[in-house]
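The structure follows.
A protein chain is absent from this complex, but the other protein chains hold their places.
A, B and C are the chain letters, set down in written order, and residue numbers restart from 1 in every chain.
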Amino acid sequence: MISTTTLFGLSSVILVGLGLFGLIVNPQPLRKILAFNLLGSGVFLLFGVIARRGAGAGLNSDPVPQALVITGLVVAFAATALAVALLLRLFQETGQAITLDTEDPSIHAPARSNDP
Amino acid sequence: MTIPDLLLAAAVFVLATVALGMVRILRGPAAADRMMAAQLFGTGGIAALLLLGVATEANAVLDVALVLALLAAFASVAFVQGASHPDGDDSKETHSE
Amino acid sequence: MTLALAVDIGLTLLVLAVACWTLAVRDTFTSVIGFVAYGLLLALIWVRLAAPDVALTEAAMGSGLTGLLLLGAAARLQNAKNISAPPGLALRWVAGVLCALVSAGLAAMVLLLPDPAPTLAPAVVAHLPATGLGNPVTGVLLAYRAIDTLLEAVVLLPALLGVWSLAADRDWGGAPRLRYHRPDGALTLLAQVLPPFGIIVGIYLCWNGADQPGGAFQGGAVLAAMWALILTAGLAEAPPVSRRWLRWLLVAGSAVFLVIGLAGIGFADAFLAYPAGYAKPLILTIELVLTLSIAVALGLLIAGPPTRTPS
Partner (left out) sequence: MSIALGLFTIFAVVAGAFFFLAGTVGLLRFPDPLTRLHALTKADNLGLGLVVIGLLPQVAWPLGAIKLIAIWLIVLFAATTVSQLMARAARDGGPPV
């Protein structure tokens, strides 16, 4: 019989793989940010599984990995906010949601800038 | 069958039901249909969370459900607004000058 | 027991299905809805993993605020042209195989985790009475690993500076704008009714954090969401980023934390140590100020860089 922690542990590693795949394969930047968050949530879930396995001393879950995950969630949100702001600014400058490796000459042309 | 067991079973049932409703998000056809399915998923998720938490006597679940309800309300309205006025866009404004 | 396992299996299948769907679906907007639904399921899983503090953070931050941020971005990018093509089939296969390998490696690690699991739970429980707190996770966050939490509160500030620095030169000193084009009666009503509830819940979570699941980050996230709702509905304007009080408010949490931490060198022989008997009041003071600063910082992160309304 499979245990709850093994079950969630395996699903967390699948989530990491899925997120990584989306990050590599999807061409749209916003979707990449989304995939990155999926990847991150898989890692956090793995921490949760490790915390649950460390239950003891009257606690149902080891509090140290839990605290690390809470820290991680806040940092992930801050990083996502920064990435989204960068992306929106890029769109404002170029009118296009581009990927970083695009060799399109039009984006290197002086963009209509808001700067005076 | 004890009450916690029944509550757990009900949680599984509600989750499975609203998951089925996710098909409507895929199929659409109109924007409103997708919103409805998302809304149903949110409500069902909260119900499942409550059932699960009470069944396993995890009291903090009420707080989690409260936060979910607050943020889901905002998210669904933001979603409806964003979807029904695609021009909910400030950047265009600064561009068109 | 088997019924509980059925719940877990159902949750696992559902969360994996929603994750696949979020990645695979064509339309970005629909994908973001998938992500919000995914966050809801994750909160359920955290409850099943006996981690209600993380479930709260996931509901507030991982799903709620991130979802709002991505929804806003998706709405603004709706008429963006995407000029890059998806990678070819061969590259997809290579990426797929590599990702499967990463997953398989991690899965092997999960299956080979040491048994009995190493744990710090007994150490935390043994020292918790010294802090006067009842919630072990808050104890870890604000006493044993306070340096992590201090840096975490600080890291919001460079992120916010990064977002602000993306403003065009002429927009600098303006206020961030989160408002939608057409003010809507229904949205206005929601922004009038929901925030009172939300503010109570936010304060409750912060206050409760000492003994029950909750704390500064969860409470701050709920408060930030309510502020964002009011801004979105246009019931209030965000303050210009150059306001001095705003900047003081932003740094207040980290500053109080740091000052109390430095005082610990003199009074308790270590940086971020609390003198015996004063741990709980000091921790509560830090949490209170931290909640305010975090709420403002998170709200401004959602609001984005400052703009100036063309007049």
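What we mean here is this: a contact is a pair of C-beta atoms (placed from the backbone, for glycine too) under 8 Å apart; a residue touches a chain by one contact, two chains touch by 3 or more.
Not measured: the values here are computed from a predicted model.
Asks: With touch as defined up top, name the shown chains that contact the chain not shown.
Replies: Per the touch rule above, the missing chain touches B, C.
Asks: Just one of C:30, C:149, C:218 or C:293 touches the chain that is missing; which is it?
Replies: Touches the omitted chain: C:30.
Asks: Among C:94, C:108, C:126 or C:186, choose the residue that contacts the chain missing from this document, as touch is defined above.
Replies: Candidates C:94, C:108, C:126 or C:186; residue touching the omitted chain: C:186.
Asks: Tell me, which residues in chain B touch the chain that this view leaves out?
Replies: Touching the missing chain: residues 3, 6-7, 10, 13-14, 17-18, 20-21, 23-24, 28-37, 39-40, 42-44, 46-47, 50-51, 54, 59, 62-63, 65-66, 69-70, 72-73, 76-77, 80-81, 83-84, 86.
Asks: For the chain that got dropped from the picture, name the residues of chain C it touches.
Replies: For chain C, the residues touching the absent chain are 27, 29-30, 184, 186-187, 189-190, 193-194, 197.
Assume only the chains that are shown with their structure count from here on.
Asks: On a C-alpha centroid basis, what's the spacing between chain A and chain B, in Å?
Replies: 21
Asks: At what distance in angstrom does the C-alpha mean of chain C lie from that of chain A?
Replies: Each chain reduced to its C-alpha mean, chain A and chain C end up 13 Å apart.
Asks: Got the chain B residues that touch at least 2 other chains?
Replies: 91, 94
Asks: Chain C: which residues touch two or more other chains?
Replies: As it turns out, chain C has residues touching two or more other chains at 4, 48, 50, 53, 65, 72, 74, 76.
Asks: Touching chain B in the complex: which residues of chain C?
Replies: Interface residues on chain C, with respect to chain B: 3-4, 6-7, 10-11, 14, 17-18, 21, 25, 29-30, 33-34, 36-37, 40-41, 43-44, 47-48, 50, 52-53, 55-56, 59-60, 63-65, 67-68, 71-72, 74-76, 78-79, 177, 179-182, 184, 186-187, 190, 194, 197-198, 201, 204-205, 208, 212-214, 218, 222, 225-226, 228-229, 232, 307, 310.
Asks: Enumerate the contact residues on chain A facing chain C in the complex.
Replies: Touch list, chain A to chain C: 1-2, 4-22, 24-28, 30-31, 33-35, 37-38, 41, 44-46, 48-64, 66-71, 73-82, 84-89, 91, 95-99, 101-102, 104, 113-116.
Asks: In their shared complex, at which residues does chain C touch chain A?
Replies: 4-5, 8-9, 12, 15-16, 19-20, 22-23, 28, 31-32, 35, 38-39, 42, 45-46, 48-51, 53-54, 57-58, 61-62, 65-66, 69-70, 72-74, 76-77, 80-87, 91-92, 95-96, 98-100, 102-103, 106-107, 109-111, 113, 117-122, 124-126, 136-137, 139-141, 144-145, 148-149, 152, 155-156, 159-160, 162-163, 166, 168-171, 215, 217, 298, 301-302, 304-305
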